[in-house]
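Yeah, one chain of the complex is gone here, protein chain that is, but the others are all in their spots.
For chain A:
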Amino acid sequence: MSRDSDAPPAPVAFGRWAVPLLAEQLRLPGRDVRLRALAALIDVLRQPLRGPEALTEGFLQQLKVLLEDEDPCVRAKVCQLLHVLAAHTCGRQALLAASFLPPLSQLLEDPPCRRTVFLLLSRLSLHSSGRVSLLTLLPKLMKKLQEEEEEEEDEVQVLFLSLLRCCFQADPEAALRSDAVALLAPKLSNGALNICKAAAAAMMALSVPMGGKVEVCDQKVLPAVAALLQEEDEEAQLNATGVIMFAAVTTAAGV
């Protein structure tokens, strides 16, 4: 696997022809050819101001087809390429318009692509329209929160929780309806500090509406949050304070 991802990138044509020629190479059946073309594309499109060259309709459709390729390396590379494309606003808009979200949500289960997909989704959520589109993924994310596996790396968990926070910021009501507070509570007392921080941030987003505040008080989340205040990390304290601040507005929390 590492041998393939270290394969030298395909030769790049000069000027305007770089991207179209590489896109042609993507259509060829050979797996190595595709991997090399993808690596070359990532290098080309990472240069500033060259990203939007790739935003033609045909190219994006091609990428969508490749997302469902059998080879996990190819899928991982395509996710990296999409991540590079999403650095630009027009790229984000094009990705959302071309309805990339359903295949991406499939790839959330895929171990090699998972991290890149999370990074990509967090980039998509930078703008509010992106967050609104991400809400369609919310049921799947809540299900994922439910059936939690312990073998995931911390970084992926942190990314997942930050993505949840973006979704909650967009529409906390929907999350509250699917019982988000109860599912999120165990994460607050999880081992790693990063996970606790991210969980507290998500909880803060949840406790903005009135219903969320009530639930936070009901589910007795506040002691765990208060424990976070003892940590030395600034951001952890920040997030914990945020949760308590939002929740303290209600009369019940004062009690």
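The criterion applied here is as follows: a contact is a pair of C-beta atoms (placed from the backbone, for glycine too) under 8 Å apart; a residue touches a chain by one contact, two chains touch by 3 or more; residues count from 1.
Throughout what follows, contacts and distances are computed from a predicted model.
Chemist: Match the chain absent from this complex view to the correct UniProt protein name in "Proteasome subunit beta", "Major facilitator superfamily (MFS) profile domain-containing protein", "Septin" or "Radial spoke head 3".
Modeler: Of the names offered in "Proteasome subunit beta", "Major facilitator superfamily (MFS) profile domain-containing protein", "Septin" or "Radial spoke head 3", the absent chain's UniProt record gives "Radial spoke head 3".
Chemist: Considering the complete complex, identify which of A:L28, A:A97, A:A227 or A:V249 is in touch with the unshown chain.
Modeler: Considering the complete complex, A:V249 is the one touching the chain left out.
Chemist: Which residue, A:P8, A:P29, A:P48 or A:P223, contacts the hidden chain when the whole complex is considered?
Modeler: Selected residue, touching the omitted chain: A:P48.
Chemist: In the full complex, which bits of chain A touch the chain not displayed? Write them out.
Modeler: Touching the missing chain: residues 47-49, 87, 126, 204, 208, 210, 213, 242, 245-246, 248-251.
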